[in-house]
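To start, the structure itself, in structure tokens.
After this line comes subunit A, so read on.
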Amino acid sequence: MSATETTTRMQRNGIDIDDTFAEAFPMKATRLIITAHNDTWAQHAAIAATGFATSVIACGCEAAIERPLSPDETPDGRPGVAVLLFSMSGKELAKQVERRVGQCVLTCPTTAVYAGLKDGEPIALAKNLRFFGDGWQISKMIDGTRYWRVPTMDGEFVGEETTFVVKAVGGGNLLILARDTEAALAAAEAGVAAMRAVPGVIMPFPGGVVRSGSKVGSKYASLSASTNDAFCPALTPLARKTELDPGVNCVMEIVIDGLTEADVSAAMRAGMDAIVARGAEAGVSRLSAGNYGGKLGPFHFHLRRILGGEGAA
Partner candidate 1 sequence: MSTRLHLRLRQPPALRVSLDDIVPETGADATEVARRPLWLGREAVELGELFDVSAQALAGDATPELVIEGDCRRIDDIGRGMNGGTLRVEGNAGDYLGAEMLAGEIIVGGNAGDLAACELRGGRIEIGGGLGDFAAGALPGGMDGMRGGTLVVRGNVGARCADRMRRGMLLIHGDAGDFLAARMVAGTVALAGRAGAHCGYGMRRGTLVFAGPAPETPPTFVETRHDITVFWALLRRSLAYHGGPFAALPARTPRRLVGDLAAGGKGEWLLPQMD
Partner candidate 2 sequence: MSTIRLRGGQVYDPTNGIDGELRDIGIRDGRIVELHPQEKVDHDYDLAGCVVMAGGIDLHTHIGGGKVNLARMLLPEDHRARRERDNLLELASGGCCTPGTLQTGYRYAEMGYTAAFEPAMLAANARQAHMEMGDTPILDHGAYVMLGNEEVFLEMLARGEDFERIRDYVGWSINASKAMGVKVVNPGGISAFKFNQRKLDVDENHVHWQVTPRRVVHTLARALRELGVPHPLHIHASNLGVAGNIESTLATIDALEGLPGHLTHIQFHAYGTEGPKKFSSATRQLIEKLKAAPNVSIDVGQIIFGQTVTASGDTMRQLANADLGSPRKYVGGDIECDAGCGVVPFRYREQSYVNALQWAIGLEIFLRMDDPWRVVLTTDHPNGGPFTSYPHLIKLLMDKSFRDEQLARLHPDVAAMADLREIGRELSLYDIAIMTRAGPAKLLGLTDRGQLGVGAAADIAVYREQADREAMFATPEYVFKDGTLVARRGRLEAVPTGGTHFVEPDYDPAIEKTLERHYREHMSIDWRHARISKDELCSCSNHGSLLPCKLHGGGRT
């Protein structure tokens, strides 16, 4: 049942804000800083290292570029990229970090990799990659931090020995209910662009947007999740329950993982603000969020609270 029917309406710029919340889960996360000779190669490494990392369901981790870094923000004074990786456990995250850095950063010309967090539970970063050096690797402690230098064909790969894992929040989300595909995409893009300016978060799906929002369970015993029929316009007249009003013909979702609850909240706010600013004329009629009734995830992001204030505008 739609939340809007049971409580007072809240509208911003003509867009209905549902009285609902996004339900998120605890995850483990780390930040890596990848630098290279220039932006291009730092991007190449970062894109590859965070590829195929949309959902922990089958990718092992959720990862994406957090933001590009200017030379004065990186440890070695070269252009770089900050990436965030999220996983359900520290152990799985460690495995993903090692594989992804080993295959996508160590291999990428001119790159170096550093821990982007200075506190937390340590996991191996270049610690095991060093063995690629076949005995020629060199360890170096500089100001309390250990680096490994591994000879490669372009010179040497430098990597910090460990990175740090912190508790994080995964699964913040925003549902954009729109008139048509054009309107939904444009709103989602604007939302993602605004969220990317917020530090400490990533939107792990392609372009930051997911169209295959899911519910828990399936009629097929082997599947643990399946299409979110309540939000599928194709199923408005068929499904047992629908969340869609007439006139909503396309829904997009933005999923947000963040280092802290506040980061996720800030990102959702930025996204909503951006969409709201475009007004109902741009084709978006409602903003909603996905949850499981609040029983599965400890983090609840109430759309209305995030936007501040109840009631109509």
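One rule holds for everything that comes next: a contact is a pair of C-beta atoms (placed from the backbone, for glycine too) under 8 Å apart; a residue touches a chain by one contact, two chains touch by 3 or more; residues count from 1.
Here is how the candidates were picked: all candidates are chains of the complex that A comes from, given by their letters.
Model, not experiment: these values are computed from the prediction.
Enquirer: For subunit A in this complex, which listed candidate touches it: 1 or 2?
Expert: Of the listed options 1 or 2, subunit A touches just 1.
Enquirer: Considering the complex alone, what residue numbers of subunit A touch candidate 1?
Expert: So the residues of subunit A touching candidate 1 come out as 35, 75-78, 112, 136, 138-143, 147, 149, 151, 154-156, 158.
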